[in-house]
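Single-structure report; data block below.
Complex shown without one protein chain; remaining protein chains in place.
Let's look at chain A:
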Amino acid sequence: MFKTSPFLDPGTHSAPNSLALLYLRRDLLQPLLLPSVDTSSTSEAVDPVINTRFGSYPYSTLVNQPWGTQISATAISKKPSKSSTANKNKNKKRKRGDADAPNSGGEDNRGDNYGDDDDAGHETVAGFAHLLPPTPELWTLALPHRTQVVYTPDYSYILQRLRVRPGDVIIEAGAGSGSFTHAAARAVFSGYPASVEVVQNGGAEDDGERKKKKRKRKYGRVCSFEYHSDRAKQLSSEIAEHGLEGIVTVTHRDVYSGGFSLEPSNEEGGDKTPISPNANAVFLDLPAPWLALKHLTRTARAHDRAARNPRLSNPSAPTVDGSITIIASTPSNSTSISTSSDSRFVSPLNRLTSTHLCTFSPCIEQVTATVSALHSLGWRDIDMVEIQHKQIEVRRERIGGDEGGPATVEEAVARLKEVEGRWKEFHDERVAERMKGGRGPRGPKGKDGRKVEVEEDLKDENGKAQETMNAGRAKVSKAWEEGRLVHRTEPELKTHTSYLVFAVLPREWTAEDEEKARRKWNSKK
């Protein structure tokens, strides 16, 4: 049967054989591929259990649940400590210093798992999680990191600026961990190519007029390229698991040398000409984007000319400013990588539309080299931006400080008076006693001793007052309303991700084209 993607239509319930995310706490999500086990049986043998730091969840409690449901952990007799996969994964991630991992141990790690502030690592079985349908945003947080990834603030802007819309074709290299891939797939999605004759226009389908004009639909596609064989393989299998096969093609290729054409299907064996993706958008997240640009030309001539330019082809050639050399790593097993011969160059670009391009590079030297290459290859509107993004924390802050200081001058005065009064009272008492010639209320004689005593006493008194005050306050007060509402930036800021270089390559427009257009459109008078 035809499989839909839970990213594009999750339905109302979690379904077997489909991806779901178990939300454990802020920024901690566990991806689950729900198996198609016989859920009528609850015996543990056929009901695998997912163990997390926040409890154990048998699959039967996760399948066919309405999305968003809060699910209680199940008490499992086994010690959950031994197979907490979610935990292991996350720890690994954290060690690599991945910026999106939860801030371990920080006071600001306020879980949505409310009431659950115990991070001391006690193994417990009680707890809960929320079952969520996947979205590209959540997947970006949950995916197994194999490389640096592009996060939501950057990719959302990139796709907006590249004008990627349903039905478009976007080239992406390198695919890496597939974070951008999933967002791009959502953006281009305009139907599953395999599906037959689906109603295109909602309620209007019974209109006779429209049927006549029915046209072949163009389906949006993402053409991903990745030269690291394991990453390419893993992404392909994720794409299949996520029901995105009809939308995303992953090609294992070194794009510096091999370019962006698609493999001809080997079934027919006949035509081996590489196929053009016909892209109208390109996203390059590569160490040396300028080495890939020569393949993004409109004609074989332009391509050949660019290929002869050492700066656009030689991985070890210095960049324009001549001072810094960026060596693009070349794959060791280049023989296994398909390369398309230059003599059969097919432009990967849609020849009827403009092409929008974005490159994503962390260093300014990469930007300089890219901009210079774009310039010499006839791209226009070359522009560079950087996305400055901050997450904001909201909290309530006690007026007068965390340490219980007075909130106002009046309160300060009142407190002082209270303390002063008690001190005086105590002092008077002492004087009275001494006049009587007796000993102090308690404690040893002597000047020093008395001082200590007084302090102790005061401390006691003060503490008691504080306690009763606290108790009184707790009864009437609303903890969630105490203090002043403030906001501030998150404790760990990502101050730089990458520079985004944008450019446009208009379609070819020859004097001949212009003449034709002029004859057709310019009013003759």
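In the analysis below, contacts are C-beta pairs under 8 Å (C-beta built on N, C-alpha and C of every residue); 3 or more make two chains touch, one makes a residue touch a chain; residues count from 1.
The working rule: contacts and distances are computed from a predicted model.
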Which of "tRNA (adenine(58)-N(1))-methyltransferase non-catalytic subunit TRM6", "CCT-beta", "T-complex protein 1 subunit delta" or "Replication factor C subunit 2" matches, in UniProt, the chain that is not displayed: "tRNA (adenine(58)-N(1))-methyltransferase non-catalytic subunit TRM6"
Of A:48, A:144 or A:378, the one touching the omitted chain in the full complex: A:378
Touching the absent chain when the full complex is considered, from A:32, A:306 or A:358: A:306
Selected from A:60, A:257 or A:280 as touching the chain missing from the view: A:280
